[in-house]
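Single-structure report; data block below.
Removed: one protein chain of the complex. Kept in place: all other protein chains.
Order of writing sets the labels: A, B and C. Residues in every chain begin at 1.
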Amino acid sequence: MPKWVGPVATTGGAIVLGAIVLFTGSEALRPQEQEQAAVQAFEAPVDVDTARLDGPRQPIFYRHDVHAGQYEIDCRYCHSYAEISTSPGLPTVASCMGCHLIVGTGNPEVQKLRDANARGEPIEWIEIHRLPQFVHFPHNLHVVKGELACQECHGEIERMPQVYQFASLKMGWCISCHERSTYTDNPERQVSTDCTACHY
Amino acid sequence: MSKTHPGGLLAAFTQVDAAAGAIRELKEMGYKDFTVYTPVPNHEIADAVGHKVSSVRLWTLIGGLTGMSLGFLMSIWMSLDYPLIVGGKPIPSWMPYVVISFELTILLGALATIAGLIVHSVRDTKPGAFDGRFTDDMIGIFVPCPVERRPAVEQLLQSSGAAEVRVET
Amino acid sequence: MATAISPESASLQDTQPTYSEITRDIAATLGSPSRGYYVLLGLVLTVLAAGVIALLYQVRWGIGVAGYTPPVMWGVYITTFVFWVGIAHCGTLISAILYLFRSAWRTAVYRTAEAMTVFAVMTAGLFPLIHLGRIWYAYWLFPYPNQRQLWVNFKSPLVWDVFAVSTYFVVSTLFLIVGLIPDIAAVRDKVTGWRKKLYTITSLGWRGSDQQWRHYSRAYLYLAALATPLVLSVHSVVSWDFAMSIVPGWHATIFAPYFVAGAIYSGVAMVITLMVPLRKVFRMERYITVWHFENLAKLLLLTGMIVGYAYVVEFFIAWYSGNPFERASFWNRAFGDYWWATWTMLICNGFMPLLLWFPKIRRSIPALFVMSLFVNLGMWFERFVIIVVSLSYEYEPYAMGHYTPSWVEWSILAGSFAWFFMWFLLFAKNFPTVSITEVKEIIPMPRRRAHP
Partner (left out) sequence: MSDGMNRRKFLRVLGASGGGAVALSGCSTDSVEKLIPYLVPNEDQIPGIATYYASTCRDCPAGCGVHVRVREGRAVKVEGNPDHPINRGKLCARAQASLQGTYNPDRITGPMARNAAGELEPITWDEAIARVAERLGAADGSKVWFITGNEGGSFDQLVNEWLRALGSSGRMVFEPFGYEAVRYANRQVFGVDAIPAYQFADAEYILSFGADFLETWVSPVEYARGFSAAHGYRDGAMGRYVHIEPRMSMTAMSADEWIAPAPRSEGLIALAMAQVILSEGLGRPPRDAGRLRGVLDDYAPEDVAVRADVSAEIIRRLAGEFAARPSIALPGGMGTQHTDAHGTAAAVNILNYVAGNVGRTIVFGADVQAGGRSSYASIEAFVTAAAAGDVEVLFVHGANPAFATPSAGGRFGAAQQSAGFNVSFARFEDETTAAADLVLPDHDPYEQWNDYEPRAGIHSLVQPVMQPVFDTRQTGDVLIEVARRVGGRMVQGFVPARNDGTYKDYLQERWRELQRERRDRRPFDTFWREALQRGGIWSEAPRSTVRLAPSASEITPPAAGAAPEGQFTLIAYPSLALYDGRAANRPWLQELPDPVTKMTWGTWLEIHPDTAERLGLAEGDLVEITTGDGASLTVPAYLYPGLRHDVVAMPLGQGHTRYGRYATDRGVNAYGLLNQDPTAFGGVSHYQTVTLRPTGDHEYLAKTEGKRRQLGRGIAQAVTLAAMQQGEGHPFHIQHAAAVPEREERVLDDVAEAQKEATRYGPYAYDETKWGMAIDLSKCTGCSACVAACSAENNVPFVGEDQVRRGREMHWIRIERYFEGGQDGEPLETRFVPMLCQQCGNAPCEPVCPVFAAYRTPDGLNAQVYNRCVGTRYCSNNCPYKVRYFNWYDMSTPNDPDTFAWPEPMHWLLNPDVTVRSRGVMEKCTFCVQRIRGAQHEARLSGVPLADGDVVVACQQTCPADAIVFGNLNDPTSRVARTAADARGYHVLGGLNTKPSVTYLMKVRNVEEA
């Protein structure tokens, strides 16, 4: 990969994202629509009692409720491989910096990100949804063919200031869905409870 | 022994036919609620007492039948609940399940028998006086009776050949 | 009903013990243990500790520390499992089957045999767990409701085994306890101190009343009736662990009766092994006589001949079937790498019991003791031959191999004996090893008048 790709992609991404954020931001500022928006749009609380939150404390207090909830950034913007790969992917520091080059500069948590970027270090997120290595879960098949929303397994991520494990991710939990829609019910989905569907 | 009992007479016999005779005479006198202690089960005594056959056997039957059907039902249902083909054999296949069913027949039959033994023994055990020698070599008869009738009973027991008769209150 | 403890003593009425003598003599065995007892117990516990350490070592590093050499995937552990299950069988045979047949000579020996059964099953039951690759998932073998919604495979003989062995353990334990109750009550009424307290609790309020005896006798009868098919089935099921496979040398219809006979054979031998020193130490010569031993010897002879017959049939059918795999397997047994194991088995189990045709040997307690040790050895090797030798010579010539047990297996095997003897020692000193009640039962109670 040529060396220029990284910086160019970063800058390009920053411009695009900045535009999106500015656009949505100015949208929100329009007085006549503000009332209507207040009914529907979710506004993430400014202060949360971090001690009370479920889930592990991450190296950066990244708030899904702000990003996915309040700003309604699509999950797949950051977890961009969910539809094409078995693994949904994590946003790279560069893609975070696409917005945060401009946005949220005063925020100390954002500062951590910028520091990491400056040092050239990736961020070591703590894994929450963890499957044992003998289970193979293809995200793409579930999202594309299973037509499952992310929230069905991950919960209302867009309302979580800090992410916690929503579903047990145990086999019984998988089976509850796999069995409910056996092929007789829904031949299109072709869900199987054969062991080697997941274990190999 | 902590059990309170109505009070009565406790006789000890060393001879089995003597004890059996006493029992028969007691029954003729109309006593039914006496208790006979023997160190070993004895036919003569049992005949004299004249109980019906213990209904523990019903428990055994019911326990066994329950176990048998449970064995089949469990193995068949569980096979169907998450059906997997092994070795090209039918998913619920009764032949191998006979073993499971058999084992459960025995297991539940035995457990039910014990349960029956406990239930019946507890239910049928009447409070009464006891002496340690009855588990050794003596036959004991405890006749609960009010004070006024004691002399007659004592007379009966003594004459039947009791080695010892004492009053228990 | 027999009128005497033994034919010899029948002519000597004065030697026949009275009820209170019986209670006294047997209760006397429960006195304070001697130093020798503690030494023996200490020795047993040391060996047990060695076995436990070996087991922990195995669990820590993996079952590879045992000597398994594919294709021999089962070795000393399963051999020992079958050995102990086999030992267990004699107890139930004597206590249940002979009870149903009203065999008088059983009364003096059945308690020991029954205790042996329970402890042997307790020992045997450990081995399927010990041999598991992942012992920590042993509970998956039981059909319990779980979030995975998975059950066990009821078609697997190993699951049958789980059911059979646990049923057998439960039933034989119940049988032992039920039989003990009147005896404990008898002892309770003889002793003082802490033992009195112990026996008061464990006798469950037994007094020997007419109602108690009424239910008790029935219950005991039905337990015996249930235990009888059970004892036959358990070793049949164990034999199906092998017979249900397609391994040459295992896949044989003769296996169930063959195993049951072998089990009783080995169990009788173990009873003799236990009885001889027990009788000596507890001075029970009056109750356990040569007559008893001769009866045991006859049982040994009978089952030994069934076992010998099974050996002959196995070899004959291997030849007669024309099945090349069977033929090769049995040829390998007799003349292959493990010829020594096979010949140990054949000599100890096939030929040695024939000596019991001689009454002199049947009545010689030292001879029986020695023979019982050889039978134990021979029966262990029988299982070794069936399991290891068959597996080492299966279908695929390229994948034939040779297995030699490792120190871990030997330690655990020794530990299993220690475990068994530990329970037996504890039992013998705390509970009557000869049934007080049943010994009394065959002696008529005194009468005023002669029997009608």
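In this section, a residue touches a chain if its C-beta (ideal position, glycine included) is under 8 Å from a C-beta of that chain, and two chains touch if they have at least 3 such contacts.
Please read all numbers here as calculations on a predicted model, not as lab measurements.
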item	value
Displayed partners of the chain not shown (whole complex)	A, B, C
Contacting the left-out chain in the complete assembly, out of C:Y19, C:W74, C:Y199 or C:F431	C:W74
From C:I22, C:I97, C:V187 or C:V247, residue that would touch the chain that is not displayed	C:V247
Contact with the hidden chain (one of C:L100, C:V312 or C:A399)	C:A399
Of A:V93, A:V110, A:C153 or A:C174, the residue in touch with the unshown chain	A:V93
Among C:R134, C:K197 or C:K280, the residue in touch with the chain that has been omitted	C:R134
Interface with the undisplayed chain - residues on chain B	82-91
Interface residues of chain A (partner: the chain not displayed)	1, 5-6, 9-10, 56, 81, 84-87, 89-95, 117, 120-127, 130-136, 138-141, 144-145, 182-184, 190, 192-197, 199-200
Contact footprint on chain C, counting only the chain that is left out	61-64, 67-71, 73-74, 128, 131-135, 137-138, 140-141, 150-153, 155-159, 162, 241, 244-247, 322-325, 328, 391, 394-401
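One rule holds for everything that comes next: only the chains that are shown with their structure count from here on.
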item	value
Rounded Å distance, chain A centre to chain C centre (Cα mean)	64
Distance between chain centroids, defined by C-alpha means - chain B, chain C (Å)	29
Centroid spacing, where centroids are CA-atom means, of chain A and chain B in whole angstrom	71
Junction residues of chain C - those touching two or more other chains	149-150
Chain B: positions in contact with at least two other chains	82, 84
Residues on chain C engaged by chain A in the complex (per definition of touch)	146-150
Touching residues (chain side chain A, partner chain C) in the complex	168, 170-173, 175
Residue ranges of chain B in contact with chain C within the complex	14-18, 35-42, 45-46, 49, 51, 53-54, 56-57, 60, 64, 74-75, 78-79, 81-82, 84, 86-87, 89, 93, 96-97, 99-100, 102-104, 106-107, 109-111, 113-114, 116-117, 120-121, 124-126, 128, 130, 132-137, 139, 161
